[in-house]
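On to subunit A.
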Amino acid sequence: MLKVEDINVYYGNIQALKGVTLEINQGEIVTLIGANGAGKSTLLKTISGLLKPKNGQVLYEGKSIGGKQAQAIVKQGISHVPEGRRVFANMTVQENLELGAFLRKDKAGMKEDMERVYVLFPRLLERLKQQAGTLSGGEQQMLAMGRALMARPKLLLLDEPSMGLAPLLVKTIFRIIEEINATGTTILLVEQNANLALSIADRAYVVETGRIVLAGTAEELTSSEKVKMAYLGGH
Partner candidate 1 sequence: METTTPLLNIDHVGIRFGGLRAVADVNIKLFPGELVGLIGPNGAGKTTLFNLLTGVYVPTEGSISFEGEDLCRLPPFKITRKGISRTFQNIRLFSELSVLDNVKVAYHSQAKHTMASSILRMPGHFSGEKDMHEKAIEFLKIFNLDQYMDEKAKNLPYGQQRRLEIARALAANPRLLLLDEPAAGMNPKETHELMDLIGLIRKKFNLTVLLIEHDMPLVMGVCERIYVLDHGQLIANGTPEEIRNNPKVIEAYLGEEVS
Partner candidate 2 sequence: GCSDSEKSGSDGDTIKIGANLELTGGGASYGQSVVEGMELAIGELNKEGIDGKKFKLVKYDNKSEAAEATGGATKLTSQDKVSVMVGAATSTNTLAQVQIANDKKIPLITPTGTNSDITSKDGKVNDFVFRTCFIDPFQGTVAANFAKDTLKAKTAAIYIDSSSDYSKGLAAAFKEAFTEGGGTIVKEESFVQKDTDFQATLTNIKSAKPDFVFVPAFYEEVGLILKQARESGIDVPFMGGDGWDSPKLIEIAGADALENTFITNHYSAEDPDEKIQGFVSAFKAKYKDKSPDAFAALGYDTAYFIADAIKRAGGDATPEKIKDALESTDGLALVSGKMKLDENHNPIKSASILKYVNGEQKFETKVNP
């Protein structure tokens, strides 16, 4: 479904990704794990068009999307839930959700998706008129995910959805990720919380200083000594 081939990405002179290659198949949950600053967020931003790769290819459903504008990529069915949630704090929950469907014109389909978001996140339904900035962190994360779903994505990019959340909320969020996946949305998940991420993922990649250093099924990586040592807390 998505193929990233040997991309290099720079911030000015700093090279953040060095020849990264990966692949995501229809219906999978793939997770990227790696330390702070490894380049995980950079990779997601490159896929969603916020950053442009200097070279290499990003292929989505066979077509190249590398270097396209973000709005064009959203239109093709890739939604990105950015790190730190980034909800529009000055707008209501409902307006945030409507913005998620900014490019869509099918009123009926949008309504349907809105209902689906309410089913996944009943909390949001309770708070439709509340300013997003006054939501708790977990609620904001739900809103960010709901907003992304409003674009009816085929591929959902999630950047550290558990960051800063209470344990209870982390569990809720991960349950919902699995539910979303079950309805046919492919998911690329970036997580610090490697234990949890590997527990729901089909496959995983390990990123270190801009390179993919390990790849495999979730089980393979969970049992890898190296991963255990570096990312699972060593015990």
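Selection rule: all candidates are chains of the complex that A comes from, given by their letters.
Observations on the model:
As a convention for this text, a residue touches a chain if its C-beta (ideal position, glycine included) is under 8 Å from a C-beta of that chain, and two chains touch if they have at least 3 such contacts; residues count from 1.
Worth saying up front: this structure is predicted, and the values here are computed from it rather than measured.
Here subunit A is displayed by itself, and among the listed chains 1 or 2 from the same complex, it touches 1.
On subunit A, the positions that touch candidate 1 within their shared complex are 33, 35-37, 134-139, 160, 163-172, 192-195, 229-234.
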